[in-house]
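With one protein chain held back, the other chains of the complex are shown just where they sit.
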Amino acid sequence: MVDITLRVNGATRTASPEVRKTLADFLRDDLNLTGTHVGCEHGVCGACTVIVDGRAVRSCLMLAIQAAGRDVTTIEGLAPDGGMGPLQQAMWDSHSFQCGFCTPGFVMQATAFLADHPDAGEQQIREALSGNICRCTGYQSIVDGVLLAAERDRER
Amino acid sequence: MTAIAAERYTGASIKRSEDPRILTGRGRYVDDIKLPGMLHAAFVRSPLAHARVLSVDASAARALPGVVAVLTGADLDAMTDPALDPLLAMFGGAGPMPEFTLLATDKVRLVGDPVAIVVAESRYLAEDGCELVEVEYEDLPPVMSAAFALDPSSPPLFANLGDNIARPRSRNEFGDVAGTFARADRVMDFHIDVHRHQNVPMEGRACIASYDADLGLMTVYAATQSVHLTRNGVSTRLGMDPDKVRVLAGDIGGSFGLKIGASREEQAVAAASRHVGRPVKWVEDRGENLTVSGQAREESFDIRAAISNDGDLLGLDVQMVIDTGAYPGMGTMVPSIVEGMLPGPYKLAALGFESTAAITNKATYVAYRGPWASETFIRERILDLIAKDLGLDPVEIRLRNVAPRTDPPALMITGRPLVGVTTKESLDRVTELVDYPAFRRRQAQAREQGRYLGIGVATFIEAAPGPRQGPDAGLGMEAMRLRLEEDGIVALFTGQMPHGQSHQTTLAQIAADEFGVPFEQVRVVVGDSAVVPFGLTGGSRSATMTGGVALHGARQLKAKVLDFAAHLMEASAQDLLITDGNVWVRGDPASAIAVTEIAARAASGEFGADVDAELEVQATYDGGEGGWSGGTHCAIVEVDVETGLVKVERYVAAEDCGALINPAVVEGQIRGGIAQGIGAVLLERSAYAEDGNFQSATFMDYLMPTTCDVPRIEIEHLETVPLDADVNFRGVGEGGMIVAPPTIVNAIEDALSPFGVRIYEQHLPPARILELIAAAGE
Partner (left out) sequence: MKLPLFDYEAPETVSETVELLAEYGDEASVLAGGQSLIPLLALRLARPAVLIDINGVAELSGVSATDGWTAIGAVTREYMAEESERVADAVPLLAAALPLIGHEAIRSRGTIGGSLAHADPAAELPAVARALDAAFVVRGPSGERVIPAAEWFEGYLTTSRRPDELLVEVRFPAAGRGTGVSFQEVARRHGDFAIVGLAASLTLSDGAISDARLALAGVAEVPVRAGAAEELLVGERPSAELFDEAARRATEDVDPPDDLHGSSDYRKKVAAAIVRRGLREAADHARERQ
């Protein structure tokens, strides 16, 4: 056990997770933030993606204690009171998802990517999301959601 | 006076009601659920493919702090009843039943076979506990191929069977097989293999079993395609009255056929919960999912084709061997479906079909999106091979062989009527959309520059739900309870169990239109075996069956509500309308009363026995005229002949799935299936070594298609032939996955035709492409 303090979705949290517990399991089990999903536990599928200090990371490949002192954003933290931010809204409008299990990972990865590349085109978006696996959609609707969000952002 | 307009939801891409929770991380999947006192399970699993279990010593594991119980195969055997796989129980297995225990007791039959269950305070501790269980094995020779399994010298996996045949060889003939072959201009022989690959939903199998000893009730939170089949699987195994088992399901992270009934592990979890008297959760990890949850498609075919010199496919004689893995399940039923579907939308006059199913030390063959898909693969593959041999264009040979649409409809030689099939239209449309002649010119130019482009087409039909076989033959029965709730919500209680199909949106669209309320005023209730009628989401049937029962049920509910409203409004029910959530007298908009008010009045108890204020109907629907879905797909690929890498440059689908409830939902289903087909051909293989070791147990070896592997997919919806006055929605869930593999393989072979390559298999990773090129050169 190691005592840690970190910020999660804007709130300061303190906890004493087991040393071997991954950040993904910590978020889900200890903080009850079950929006972050676990799809493979070996860093390939991207379902566990969260944002740490502004960068998308695979939370299954971080120990919880490594997040000490860091600023973590999960899908629950993207918009206030369970509402939807512009990316989520664009994905809703684009019918981006089906079963929803991969969704939080895609939303967080796309959020981080668009923050740094607001003018990205389709090919760039596809490459940026190529580390997130979806089994249901064939990806086109997801890419369309990201493109729509970027377009709307430019119009603002 | 202004008329109140009715909204039309059906046919529009209404935004999903599932999405607000899905997009904000508020979905509720099994692993999101926490119950007080809940424990976690992990399984001790065999490292060997085939071995006798000599001893299991759980003493060290039981002593580990945090481990609450360890139940071995023998322990579980003593506390449970024998039970059949629920799908087999429903449809009847086609072969002798192998005898085996819930978890392995005397034998393990595949790598990963569960031997014991460890229940602990956390999954971490449960896995620690698993490592402390000592199992002594005596290695046995593994049976790693169907060929060896069919050889009498192979060591039988099941003592009571005496051999490794799950379904003895059987043969059927349709039409005059001998005569057709005797009269044919030529006969061609092919051997085609389809490789093992698997469902891989992003959420694996998962359940929480919670036994309440005081009440003798088992509650199971499941990821399943049918809460009732899961209930049956658990109750039978536990020797419990089904009414004492309640299965609840919320959001499910995909399934594609995997999560049906209750797996051995889930049954063990339920038994464990009853034993320890606390809730027990099991969430399969990716290694388990890939290694043991189930695999599919490993089939081989010897095909003899009777052909005319002009390219008529007159007859087929096919021998099929299916590798059903260890613990055979529905795989034994697949050959019959393949046989029935094999003629497709063509004029095939004769079919001989022989099949057998082999038992091997591999994961069980499970249903995977279009379990019979190999029939389309082999048929569409040999059409191309025959075309090449005769110097015909692939589109030309298909147009020649397609059964024309007649009235009465032509019958497939295996019996089903080809009613309303628009195959010819789809072939014409797809070639138009890709500008087939222009592509051939571009292909020729590219070849001069040393670039290898190819185009492939394949056509299919899908029984979604399939045609009515005759005036008295139904398509099954789908039930739905519809109720106008006290608060004015129109509630649909269905046994459908959506896991990506968007039923909570599509069924609401239909009911909203038929009943006359806004979309938001309809709620689709799923996932509680105590509350919803029997159902199963699978087989691409829900659009017709459930869409149909929603439509007719909403009408019946509306009639009932109007009868009741007639009392309130002192009008005749025939003069009443419901539009936009209001009941009003025809021609008098000022008379409008909100449905919510009508509902509140009905629930108020103010009416006597002479007024039926119970605003609920139990509807059933037999599928009406049913119908086929189908279409033609076309892919353009480029093959890098130095590396063997294949890029799918363009993919076009001309589809007929009847009337669309929600086009965006339909297109999502099609694209998802196509992605799986691309994955199957280029990336995915469930690989076993000769010693039985499973080699694709992580996502680094089982490769899933990504955003860079699946192109934009253009979909054109064809005008359908309506068969029914009201219900012309047809299913679309499986078609993409059925027809994409031959589409892609046909395109690859076309790209490599300058090398003389001929392809008789479905899995074409880069190394294989180079091998095929080299072999063709010899």
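Chains here go by letter, A and B, matching the order in which they are written, and residues are numbered from 1 within each.
What we mean here is this: a residue touches a chain if its C-beta (ideal position, glycine included) is under 8 Å from a C-beta of that chain, and two chains touch if they have at least 3 such contacts.
In this text, all values refer to a predicted model and were calculated from it rather than measured experimentally.
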Given that one chain is not shown, which residue among B:Arg16, B:Lys107 or B:Arg123 touches it? B:Arg123
Hidden partner chain, residues of subunit A it touches: 2, 19-22, 25, 41-43, 46, 49, 52, 55-58, 60-63, 65-66, 109, 112-113, 127-128, 130-131
In subunit B, positions touching the absent partner: 123-124, 127-128, 131, 285-287, 642-645, 683, 685, 687, 695-696, 698, 700-701, 703, 705-706, 708-709, 765-767, 770-771
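Following the convention adopted for this analysis, only the chains that are shown with their structure count from here on.
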Centroid from C-alpha atoms only, then distance subunit A to subunit B, rounded to Å. What do you get? 29
Within their complex, subunit A touches subunit B through residues 18, 20-21, 28, 32-42, 44-45, 47, 74-76, 78-79, 82-84, 88, 91-93, 95, 97-104, 107, 125-127, 129-143
List of subunit B residues in touch with subunit A within their complex: 13, 15-16, 18-20, 22-29, 31-32, 34, 124, 200-203, 251-254, 256, 285-286, 499-502, 664-665, 667-669, 671-676, 698-700, 704, 706-708, 710, 712-713
